[in-house]
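Dumping the structure here so I can ask a few things about it.
Only a single protein chain was left out; the remaining protein chains are all shown in position.
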Amino acid sequence: MIVVMKRDCEQKEIDAILARLQEMGFAGHLSKGVERTVIGVVGQTYPELAQMLEVFPGVDEVVPISRPFKLTSREFQPRDTTIKVGSVTIGGSEVVVMAGPCAVESEQQVVDTAWAVKRAGAHILRGGAFKPSTSPYQFRGLGEDGLKILTTAKAETGLPIITEVLTPADVELVARYADILQVGARNMQNFTLLDEVGKTRMPIMLKRGMSATIQEWLLSAEYILSQGNRRVMLCERGIRTFETYTRNTMDVSAIPLIEKLSHLPIIGDPSHGTGKWYLVAPLALAAVAAGADGLMIEVHPNPDHALKDGAQSLTFENFAQLMTQLKGVAASVGRPLVSSE
Amino acid sequence: MIVVMKRDCEQKEIDAILARLQEMGFAGHLSKGVERTVIGVVGQTYPELAQMLEVFPGVDEVVPISRPFKLTSREFQPRDTTIKVGSVTIGGSEVVVMAGPCAVESEQQVVDTAWAVKRAGAHILRGGAFKPSTSPYQFRGLGEDGLKILTTAKAETGLPIITEVLTPADVELVARYADILQVGARNMQNFTLLDEVGKTRMPIMLKRGMSATIQEWLLSAEYILSQGNRRVMLCERGIRTFETYTRNTMDVSAIPLIEKLSHLPIIGDPSHGTGKWYLVAPLALAAVAAGADGLMIEVHPNPDHALKDGAQSLTFENFAQLMTQLKGVAASVGRPLVSSE
Amino acid sequence: MIVVMKRDCEQKEIDAILARLQEMGFAGHLSKGVERTVIGVVGQTYPELAQMLEVFPGVDEVVPISRPFKLTSREFQPRDTTIKVGSVTIGGSEVVVMAGPCAVESEQQVVDTAWAVKRAGAHILRGGAFKPSTSPYQFRGLGEDGLKILTTAKAETGLPIITEVLTPADVELVARYADILQVGARNMQNFTLLDEVGKTRMPIMLKRGMSATIQEWLLSAEYILSQGNRRVMLCERGIRTFETYTRNTMDVSAIPLIEKLSHLPIIGDPSHGTGKWYLVAPLALAAVAAGADGLMIEVHPNPDHALKDGAQSLTFENFAQLMTQLKGVAASVGRPLVSSE
Partner (left out) sequence: MIVVMKRDCEQKEIDAILARLQEMGFAGHLSKGVERTVIGVVGQTYPELAQMLEVFPGVDEVVPISRPFKLTSREFQPRDTTIKVGSVTIGGSEVVVMAGPCAVESEQQVVDTAWAVKRAGAHILRGGAFKPSTSPYQFRGLGEDGLKILTTAKAETGLPIITEVLTPADVELVARYADILQVGARNMQNFTLLDEVGKTRMPIMLKRGMSATIQEWLLSAEYILSQGNRRVMLCERGIRTFETYTRNTMDVSAIPLIEKLSHLPIIGDPSHGTGKWYLVAPLALAAVAAGADGLMIEVHPNPDHALKDGAQSLTFENFAQLMTQLKGVAASVGRPLVSSE
């Protein structure tokens, strides 16, 4: 962290900052340029420290230079994290596909979809039993009944299950049924929930908040890792921008950026990332071309009858067609699809 | 809700939509223009319905026309909601000021600040015992000890207390100490928490999420009201934009907009709204000039020693000076400050 | 500018950067911390330099620390710039109001409006003869005929004129008729136009681009000042965000921020800032409460017949009512309205 002083700052202002830094256990390294005096802060700094220092008289600006995330950083762990779920490895050389309905609606819907996505080559079944809903008047999921339906589909098809947990009190329940716990975009900074899933040893998929910076996202992952759970994967699912044609703007550049900054696997979700079914396939291919370790895709037997997110769900046919194209693109970037047995 | 068909849509595509609407209990009202055929959907529609209809063949666009919030809307309740907290009325003709430290750090810090803000004319004491923190390595609040300190300050000064609750499991605890429960920006779509505070009969202050639209914000308030708790006030605290000079961009226009759309009181938080102490006073005055029912302002005995948000905290002197200016501006828009006795 | 090296950078990488800096006429000031090596760049740096240095092996990040604007900065000129237009002074202790129709449509429309806004207390007449239009099929203004109509209105009422110039080739023409040249939001980075208005000695109002940072905006002003024209005022007119209820999000905090960073006068435009006539008055009051030197407001005899921007235009009655409220708010922050005599 670097404290940039005003051009006309006084010596006693500089001294006050150096004293305060020492008091807090940091070393201050003074450097007087022709234009500006600058104080380098040595020690494990954190974002709030910048805010504290900004307020001192004579300070023009405080510039953080070291990244505040640690356990999640590539510097801390240079080799890729891989996460084994059943027989599938996430974060390895192969691309993993998770697919299924947005919300669990009925056993038939889920089992049919599970078979369809398995046949098309998907490796993991997704489906929401606890659903966040913008409006209190809408469908909020089947709850534990939904989890049971997912288990049935798993028993029949052998596909492991990823499903969302919405609140700390439900972690234990959902963990009994799921193979991967999903923390949704709206909960990316639900710190109590992050602590709680961090205490489990389950694989966690942490979705990016819709207005979260890369740094905030990695700091949220850091919550989970710092509780001792290292089995974390990240999921880019679109950010909020001014554009209204798409539901979100999928930040494809986040995929190679996360790979550079962190050792955690990165999954792309083109369904939420675009909100339009006809954009899902092109963005799925784009995500894999950009280096994604996997995809998360919404598939529904009858998108026009879906209780949630029909507009962004693929039919069985469209999904199967995408999987075919995907094989080619994945191979062309040296990342074969995991063979689905 | 209006379904706009493609120019070249076929009759059977139109029929399929009308059939599906009927199946779901809506009436479809067909209108063929020279350029386009349009289907009006009659009934209590909701955002997800648009997504479902979008997916039908022949549909070009689905346009929601009726607002999905209900209990929070001005149409539903034309008269202003007022909320009585101790001897103070929020949402009436007078402007209410809530002030205090970002985080509770020590009894002396809180009690000193409480006296200082009371003397300057504030009506309610703010202070965080449970603090959300972007990084897991930082100060997360004193918890129940912090709540006890707030109670001490209340006992000494008579100021009612507003404090944040972070997670559903803490609602009962925090409600034992607080006069107003605050739901923070990061939790605006923590629906379990909204349900839980909705089950109390406490006054709730719901902060706007950093990338929440006005509509999403009102729908989150709707969660609380639909649980039977009508004592809700909203708080504009800045939204996330591309600008980096300020921590957030305070959307002052949200203040008169909420007044138009809803009967709930609206509070401005220029401390989080700007993130810079030297912008707090101008934006506080702006918020009141634009019609805010109250303000929420961070004040600290020594901002340069604050454990949280020092950069946006006012000193006692700056706060007192702001209160003087505020009296003039409030009076000029016909909204006197509540006299602090 | 500070170059932050990677933890594991090599000495020869550091040497390469120091050599390159010297080659370009900068001094490099090396500082080795426990965690990181940092190189301070001494000399008049600029944004592109950061991009150039970022590419060197071993570099982790380049952090600009000195602000790239100069002539526009408060450091360069501590006292406020004031601009005299006719008998009115912009940037002094009084608040100046510019009002009139969005577009010049007819002589009667302009003259009637000019009288109405003058009677209500406005000081300067606005009106567009050359209009930017998102669609090529819409009204693009009356051109020189529109300028002549503005002159007629000026002759009758005595109000000076502000009007927009769209392209370098028109600067001379528009300057013959106008008292203040307006550079619109879409042209904030039309650098040829900035150069051209910089060569005149006319007062210039530079609107903020709809996605311009404060820094980019001041750098665009710097273009004009660096051509020798110091008579520049800035105008906050709303930025583009994710919110769709309002046309733009008026960044009220830009007003005190510009006052802190620059000596140039700052005007608020709540008409474009909100896009809704019923939000214009509250945001006008907010802008003045936050310290604006003036306002720019759209007024139309019949907003429901306006060729442009009817939705954000005030009627004569609404404008007169706003001016009355404004007097109170301006007085309460020690900034009386310029008397319109």
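For clarity, chains are labelled A, B and C in written order, and residue numbers in each chain start from 1.
In this text, a contact is a pair of C-beta atoms (placed from the backbone, for glycine too) under 8 Å apart; a residue touches a chain by one contact, two chains touch by 3 or more.
On a predicted model such as this, the values are computed, not experimentally measured, just so you know.
Q: With the missing chain put back, one of A:Pro57, A:Gly228 or A:Pro256 would touch it. Which one?
A: Among A:Pro57, A:Gly228 or A:Pro256, only A:Pro256 touches the chain that is not shown.
Q: Which one touches the absent chain: C:Asp60, C:Glu164 or C:Glu222?
A: Of all options in C:Asp60, C:Glu164 or C:Glu222, contact with the hidden chain holds for C:Glu222.
Q: Give the residue, chosen from A:Gly184, A:Pro203 or A:Gly291, that touches the chain omitted from the document.
A: Per the contact definition at the top, the residue touching the missing chain is A:Gly291.
Q: Consider the whole complex, including the chain that is not shown, and state which of C:Ser31, C:Thr82, C:Ser106 or C:Gln189 touches that chain.
A: C:Gln189
Q: Kindly note down the residues of chain C that lie in touch with the hidden chain.
A: Against the left-out chain, chain C lists 20, 44, 46-48, 50-56, 68-70, 132-140, 166-169, 186-187, 189-194, 210-211, 216, 219, 222-223, 226, 240, 275-277, 303-313.
Q: For chain A, enumerate the residues touching the unshown chain of the complex.
A: 211, 213-215, 239, 241-246, 249-253, 255-257, 260, 273-274, 278-279, 282-283, 285-291, 325, 328-329, 331-333
Q: Contact with the hidden chain only, please: which chain B residues?
A: 2, 4, 7, 27, 29, 31, 33-36, 38, 40, 42, 61, 63, 65-66, 75, 240-242, 244
As a working rule, only the chains that are shown with their structure count from here on.
Q: I want to confirm something about chain A and chain C. Since they are copies of the same sequence, is their interface symmetric in residue numbering (over half shared, so same) or not (under half, so different)?
A: Comparing the two copies, chain A and chain C contact each other through largely the same residue numbers, since over half are shared.
Q: Return the distance between the CA-based centres of chain A and chain B, expressed in whole Å.
A: Centre-to-centre distance between chain A and chain B: 26 Å.
Q: State, to the nearest whole Å, the distance from the C-alpha centre of chain A to the C-alpha centre of chain C.
A: Here chain A and chain C have centroids separated by 39 Å.
Q: What positions in chain A touch 2 or more of the other chains?
A: Residues 240.
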